[in-house]
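Got a structure for you, written out below as structure tokens; questions coming shortly.
Missing here is one protein chain; the remaining ones are kept as they sit in the complex.
Think of it as A and B in the order they're written, each chain with its own count starting at 1.
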Amino acid sequence: MNEQASAPRVRTRRQSLISITKRPAVPFVRAVAVRAVAILAALVIAGVVTILLTGENPISVYVTMFEGAFGSGPIIWKTFQDIAILLCTSLAVTPAFRMRFWNIGAEGQVLAGCLACAYAMYRFGGVIPEWLLMIIMAVFSVLAGAIFGLIPAVFKANWNTNETLFTLMMNYIAIQLVEFFLKIADKSGSNTVGPSILSHGWYPTLFGQKYLLNIIVAAVLTVLIFFYLNYTKHGYEISVVGESENTARYIGINVKKVIIRTMILSGAICGLVGLLIVGGTSHSIDSNIVGGRGFTAIMVSWLAKFNPVMMTLTSFLLVFLERGAGEVSTKFGFNASFSDIISGIILFFIIGCEFFINYQVHINAGRKRAGEPEKEVSGQ
Amino acid sequence: MQETGKTAGAPALELRNITKRFGSVIANDRVSMELRRGEILAILGENGSGKTTLMNMIAGIYRQDEGEIFIDGKEAVINSPKDSHEYGVGMIHQHFKLIDVFTAAENIILGIKDGKRYNIKAASEKVREISSKYGFVIDPEKKIYAMSVSEKQTVEIIKVLYRGADILILDEPTAVLTPQETERLFDVLRRMREDGKSIIIITHKLHEVMEISDRVTVLRKGAYVGTVNTSETNEQALTDMMVGQKVELNIERTPPAKDYDRLIVEHLCMSSPSHDGVKILNDISFRARAGEILGIAGISGSGQRELLETIAGLHAADSGKITYLHHKTGELVNLRAKTPLQIRDLGIRLSFVPEDRLGMGLVGNMDIIDNMMLRSYKRGRGLFVDRQPPKDLAERIIDSLQVSTPGPKTQVRKLSGGNVQKVLVGREIAEAPSVLMAAYPVRGLDINSSYMIYRLLNEQKEKGVAVIFVGEDLDVLLALCDRIMVISQGTVTGMLDGRTAKKEEVGLLMTKGANGGAVNAPERETGSETEVKSKDE
Partner (left out) sequence: MIDGNVIVSFISRAVLQGTPLLLGSTGEIITEKSGNLNLGIPGIMYTGAISGVIGGFFYQNSVSRVNTALAIIIPLLCCLAGSLLVSLIYSFLTVTLRANQNVTGLAITTFGVGIGNFFGGSLIKITGSAVPYLSLSSIAKAFKHTLPFASKLGWFGELFLNYGFMVYLAVIIALVASYILKHTHLGLQLRAVGESPATADAAGINVTAYKYFATCIGGMIAGLGGLYYVIDYSNGIWSNDGFGDRGWLAIALVIFAIWRPDMSILGSYLFGALYILPNYTSVSLQSLPLFEMLPYVVTVVVLITVSLRKKREHLPPASLGLSYFREER
């Protein structure tokens, strides 16, 4: 009966070379190590791409990237401003994601906030006292974001309308609404309405630092969202609904209410980001003012496994890449889109590496004997 | 262990030392067995004994870690279901693998590579041929989502026949069928055996094993125990092989602790929210008393689950009453159209152990503490949850019910089935319920865990709780319950005394009432009851 001793068999088919199993538990160290390796590999590839295109030596490319993010005081402030805005947007989408509501409409929700803020500045600027205007701007922005979050949520909650596609469409509705506003606010047909028109309701600069307010808001928001998700009744309800709607119904959670409430919150925070962008920083609006951050935020949140604290790191990483690559393209006279390519490549690596954290790959080197340990491939 | 059989026929399928692990769990441990041509082999084993996993490897759903499979004496390398099909193996899974928006015929021809042009009409014709040959009734153009469970099973079987499989594996095919449908299925299986096909039927129903099979292979805890000829064995011997020790189905039963009604259900009707207008509960009336265990018997899918879920406030009833009776004050409280939280707010402690433990009763990805909190998270003022009480409760339950877990912070999905159920039942009992409903609370549990659940239910009964127990094993129902309500197709077909009822009697009532209404139920309670007026109606 010993099969190994038997004569060679006619085998109709080869056994497949690779088999994949899910890891039962992922050690923290391994998870971190895999991600670190992925980022490193991505940086190497990005470096190689850059070198091929520029002929520069790799060190100077990385130095340039670093300079792009941390080169000088103002640059560092700008980097932190970018992180703050991206982080806030990511924090906004996270409650919805925890609920498994795939809100990819942050771009539109933020833009709605921008628009409402700009509208308030345009409509009431100079007419009412500045402090009142600032309040109205805040209320308008938050409300506009909340409404943009509310609409798909109502349909998802009541009729299970696909929220991914719905929120995606809402982005473009927001863009066109902004275009509409631009045409009204600036009769010259310009593509942007700037500080000359939006001249009132500028939020104060703290300690002479233009971006400090936003950074403080982001920090406070991170802590708040962290506690909201992990230590409040609402946060607990969100987790239950996200994990299992049946369980939520079983214990009497009103699933519809939670979906709608959470999306209002998500949208409202997006609206707040809009306020920070227009009222706090740019004092201008155009249809590209959010610049894809609503989409990047999805990646930030997802890469951090929806953990607000980890999101500070992932948003830092993405902003660093973007600004670094932006600097490289300026310095070497590239088109600004160069940074998109580099960001894309690095994202591919980070997205792909999750696989090696969650799954185990076995290579079946020929036919295994009983009890022989399997070879394991890790994420390098 | 190989026995020298008397039946003729070469081995059609042979497994040698098959081992399959899922992480650190060994699902199959060096299993060797053999299926002969032209026989029906029953694979018998308790839930979790590895029957389905073993068969899934033959069907190409899983791949064995060790060991080999021989088909017609030649080694078969099965890496995918496709490979399996090519070896002439067809498996009918317990959970149907059908595509809802496809028609029967589309499902049947799915994945067939016979080199012929796509021709759905010809396929439908062939389906009709097969149907008439074996006596199935099926409309090849009907969409799956419009089909009943037994129709879907028929599609699955035809799918395999259509492919001309020589080796058929049926995974608990009778679990969803009425006795009549089961008989019809067995007729088909016998006819296929006459055609020379080799059939494996997975089941844990002993009488079916005795009725249909030629030989029986028994698995226990993932390991092969032995194979016997059906004609040379009996149910007792098979049970012994299956459980490894003699089972005394000796559940203690104390007399009812109280003698008054606690929950009164009258003329309850409920239709499915997803399928338009299909009545799932049809005029159900009964009373659950304090201090007794009321059993609910019925073929799976007769409305038992929905009945409990409706009482618990998860479904909206179309009509009828659900009334809770406060014995001391005589106060009647209407529970119908109340959500679980509203019921709780009325001060009524209604606990419910649902059938779907990880999908409804618990959240698999949360730890034990957070699962304890499901019932209590709203307590206390303010925005924040208080994790201390659930933590204490988790530790208490782990301790008193001997839950084997690394600790209260372990995710529930990582626990074994029995421990999951202990966590769930423990939580529900911790609420000090006045009504405790449990749907299939011992399904998939080992003997020891099952007995612990019986003990817990009895303890609740002795405390004066009205216990409602939905079970599938008639022996358990008859041994445990004070009264047994039988339902069939959403109607009550009988209310029996658990101490005097006969198994056959229950079995008969379970299949009755196909046309509703004219069911000859024993007049016990429902007839003489006066209408109960609810307080807020």
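As a convention for this text, a contact is a pair of C-beta atoms (placed from the backbone, for glycine too) under 8 Å apart; a residue touches a chain by one contact, two chains touch by 3 or more.
This is a predicted model, so every value here is computed, not measured.
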| item | value |
| --- | --- |
| Displayed chains contacting the withheld chain | A, B |
| Among A:Ile75, A:Val139 or A:Leu347, residue touching the chain not depicted | A:Leu347 |
| From B:Leu13, B:Ile58, B:Ile109 or B:Ile468, residue that would touch the chain that is not displayed | B:Ile109 |
| Selected from A:Leu177, A:Ile260 or A:Val290 as touching the chain missing from the view | A:Leu177 |
| Where the missing chain touches subunit A, by residue | 20-22, 102, 104, 155, 159-162, 164-166, 168-173, 175-180, 182-184, 189, 292, 295-296, 298-299, 302-303, 334-341, 343-345, 347-348, 351-352, 354-355, 358-359 |
| Absent chain, residues of subunit B that touch it | 22, 59-62, 80-82, 84-85, 91, 93, 97-102, 106, 109-113, 118, 143, 145 |
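Please note the rule applied: only the chains that are shown with their structure count from here on.
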| item | value |
| --- | --- |
| In the complex with subunit A, residue positions of subunit B that touch it | 16-17, 19, 22-24, 63, 66-68, 74-77, 79, 83, 312-314, 339-344, 352, 354, 356, 359-366, 370, 373-375, 377-378, 383-385, 414 |
| Residue numbers on subunit A that touch subunit B, as the complex places them | 1, 3, 9-16, 19, 21, 24-25, 231-237, 239-240, 243-244, 246-247, 249-254, 368, 370-371 |
